[in-house]
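Left out: one protein chain. Kept in place: all the others.
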Amino acid sequence: MSVSRFQYERWTPAGLRTVWTAAVVLAALAAAPIVLPATAVEKLTTLWIYVLLAVVWNLLAGFAGLVSVGQQAFFGLSAYLTLRLVEWGLNPWLALVGAAFIAGAIAIPISFYALKLKGGEFAIATWVIAEVVRICVMFDPLVQGDTGNSLIALNAYAPDLRREVTYWLGLAAMAGFLVLTFRVLRSKIGSAAQAVRDDEEAALSVGVSVMQTKRIIFVLAAFGTALAGSIWLASAITFLPRTNFGVQWTVFMLFMVLVGGLRTFEGPILGALIFFVLQETFSSYGVWYLFGLGFIAILFALALPDGLWGLIRRKRGGDLLPMGTLLKQQASGQDA
Amino acid sequence: MLEVKNIEARHGLLQAVRGVSFSVRKGEVLGVIGANGAGKTTLFRAITGVHPDMTGSVTLNGQDISTLRPARRVAAGLAMVPEGRRLFPDMSVRENLQVAGEHGRRGDWTLATVLDALPALKPILKSLAGNLSGGQRQAVAIGRALMTNPNVVIMDEVSLGLSPIAIEGLYESLGQLKASGKTGIVVVEQDLRRATAFSDRIICLLEGAITLEGASGELSHDDITSAYFGLKAESHEGSAAHA
Partner (left out) sequence: MLDAIIQGVLLGGYYAILAAGLSLMLGVTRFLNLAHGDLAVLAAYLVIYLVATWHLPIVWAIVLMLPVMGLLGWALQAFLFARTMKGGFLLPLLTTFGLGAVIQNGIYGVFSSDVKSLGNFIGNLAWASWKLPFHISVGKLPVYIFVAAVVVLVSLQLLLSFTKLGRAMRATTIDEEAAELSGIDARRIQRATVAIAMVLAVLAGAALAMRSLVNPYTGPTQLIFAFEAVVIGGIGSLWGTLAGGIVLGIAQSLGAKISPQLFQLFGHIVFLAVLWWRLKGAGSLGLANFLRSLKGGRA
């Protein structure tokens, strides 16, 4: 009688190849500003921001089921806090990063309220909270109402240096969050989050600490969004409350994640790339571009609800990066 | 009248119904028995169109209704008193009946005739369905199905949760329906004695498949219990001798 043994495999050959490729690409990108022209560096920084936003929103809404329509709260908050910290005399680069941490920390008390809500109420409540944050921020005379302000302190640095440091910050933030998200999803927290997303009661019954899991993901996502907001400020210099706190950021995140492919790791990256290309190519058309974007969103919702990576995945028969655990069965050497 | 062929239905990843076929003639009562989890409710949810993941064919009076939406099947003459009754608790008894009458088929069953058949409903017409007792709710549920003037009506676990007196009253009303001979009735029951007493024919379900089928008068107690529990009958010759 043969005894089967099972071996746990957390990596596939394709997965390992992908990781090595990604590491090489990352190294190349880090060296890139030396060769690329200024506009390219700026544009790529924007791409890092999009990828970061998409990955983080996918973690929140796709994997943990927390569909927040208010992430712009942290996007704008981080930018505002940067301006405030600089006003108090802090070095702008430190302020950018510090503000993101503070914004992430502010997410903790918010989570005690928001995470008690579900579904549509959670979605709208997060949107309302973002609006509340915006209005409160606008009380600060530093923001000058609708006029906003600028991170002039950055002008103290040479434009090339400013551009490059922003680029590296963006690249580091994006890469860092890609790695972090990957680790989290494959960890206990990741499977706990997915269990909670699918059936909260069942998850509770097998001992998953539901609130703890949700909180960790919520705060992580807030921090990631906040980082993106900081880098956006560093890149754009200007801070306009209605723009930085606008709900269109959530709409972009939603677009990227759904067009790319919800609940996959590769999907949001693909979606961000697509969004970036669309923005670069068509945004000069102004209103009609946004019109078209909305139209594309509707088309995808109707025709390709799994997103592009969902389509690719079906053709390929799997993902590039393994998200789960494979059980490989091996018969022992005993039987004849 | 109602012909069901090779129904297969899945519940998530579980194959809940496997290759079930049967038929119900006009005026006939078919009893369906089986333990909890045997697939009875999934089978009838599939037949009425509420359960989407199904293959097989359902024919009513020669019309193929296998792919129709539930409301269309009701329009074709198939009604169900669902498990758990599923009344509209915020609506009055009268409204619960009215809604079915307005959207079902026209026929002999009207509010007046349904109230005659189920007189317990007369005093509670204005009450909200959510405030009723179990027996009253069951009566409303049956009345609601009748208001659609079905050719075949499926009663899924109608005695569930009712007191013995309520069940008696219930089967009395059902007896009148049976006596009229115009409707095919399918009775899904946990109470084996009632099922065999009331039905003309019995089918028994176990793990999604039919394990026994026959006229209720001809089946022995042993036949039924072994089919119900999935026990292999020791000797058929032995049980036939006892019959």
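We call the chains A and B, going by the order they appear; numbering starts again at 1 in every chain.
The rule we apply is simple: a residue touches a chain if its C-beta (ideal position, glycine included) is under 8 Å from a C-beta of that chain, and two chains touch if they have at least 3 such contacts.
Because the structure is predicted, anything quoted here is derived from the model rather than measured.
Q: Specify the residue from the set B:S23, B:Q98, B:Q190 or B:T225 that touches the hidden chain.
A: Considering the complete complex, B:Q98 is the one touching the chain left out.
Q: Could you tell which one of A:E87, A:E121 or A:E280 touches the chain left off the display?
A: A:E121
Q: Check each of A:I135, A:L161, A:V179 or A:A202 against the chain that is not shown and name the one that touches it.
A: Final answer for the missing-chain contact: A:I135.
Q: So one chain is hidden, and I want to know which residue out of A:A40, A:V277 or A:A301 touches that hidden chain in the complete assembly.
A: Answer from the full complex: A:A301 touches the omitted chain.
Q: Applying the definition given at the start, please give the residues of chain A touching the unseen chain.
A: Contacting residues on chain A, toward the hidden partner: 61-62, 67, 69, 113, 116-117, 119-121, 123-125, 127-129, 131-132, 135-136, 138-139, 247, 251, 254-255, 258, 262, 287-288, 290-291, 293-298, 300-302, 305.
Q: In the whole complex, what residues of chain B lie against the chain that is missing from view?
A: 48-50, 69-72, 74-75, 79-80, 82, 86-91, 95, 98-100, 102-105, 128, 144, 148
Following the convention adopted for this analysis, only the chains that are shown with their structure count from here on.
Q: Could you please state the distance in Å, as a whole number, between where the Cα atoms of chain A are centred and where those of chain B are centred?
A: The answer is 52 Å.
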